[in-house]
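Shown here: the complex without one of its protein chains, the others still in place.
Our next item is subunit A:
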Amino acid sequence: MLQQDSNDDTEDVSLFDAEEETTNRPKQSKIRHPVASFFHLFFRVSAIVVYLLCELFSSSFIACMVTIILLLSCDFWAVKNVTGRLMVGLRWWNHIDEDGKSHWVFESRKDSAQESKTVSEAESRIFWLGLIACPVLWVIFAFSALFSFRVKWLAVVIMGVVLQGANLYGYIRCKVGSRKNLTNMATSYLGKQLLRQNTGDDQTS
């Protein structure tokens, strides 16, 4: 009896270990690409800052508008081509084949055993925070420009929403996989919830 118990214990422990190894990969919390992280946030935040403070800095609307447009374009290119790759290993682009049909390609780097290629916690947090917060702010600016009738800024604000929203959408799709995977995940999650509720009801009753 005791022997059996000890056997069971060791079995349980070994199973638990195996699970831990596969799920808890050592997550670094140091930042491996400081320059990329800096530029990821720099262009976005400075575009927002220039938009908010332009009236204080210079009386020329055109200079402000051109500056914001340049910053938004640099940010779009940097996030799409450089920081996404380096910080979280995701990339998305458009590919046109010989028939003229366009395909949107969303890819993510497979997790490899190499230390230099795993994703670090801190970088991932910085990336997603910057990616999500800024388009939300631009949408708020869009509404405020519309309702306070500062319509001349609307062109720039819409450009901000479109460019940063496109990056956000692209990276979310990379992260989640294809749309089919998303619906599969949603239905399986709902299924699990229902099952849990039913078994819970059975146990209590």
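The criterion applied here is as follows: a contact is a pair of C-beta atoms (placed from the backbone, for glycine too) under 8 Å apart; a residue touches a chain by one contact, two chains touch by 3 or more; residues count from 1.
The criterion applied here is as follows: contacts and distances are computed from a predicted model.
The protein name that UniProt records for the chain not on display, among "Protein YIPF", "AP complex subunit sigma", "Acyl-coenzyme A oxidase" or "Large ribosomal subunit protein mL40", is "Protein YIPF".
Screening A:Met65, A:Met87, A:Val119 or A:Leu137 against the full complex identifies A:Met65 as the residue touching the chain left out. Remark: the omitted chain is touched by one listed residue; of A:Val136, A:Ala155 or A:Val176 this is A:Ala155. Listed here are the subunit A residues that touch the chain not shown: 59-62, 65-66, 69, 73, 77, 81-82, 85, 89, 91, 94-102, 105, 107, 109, 152, 155.
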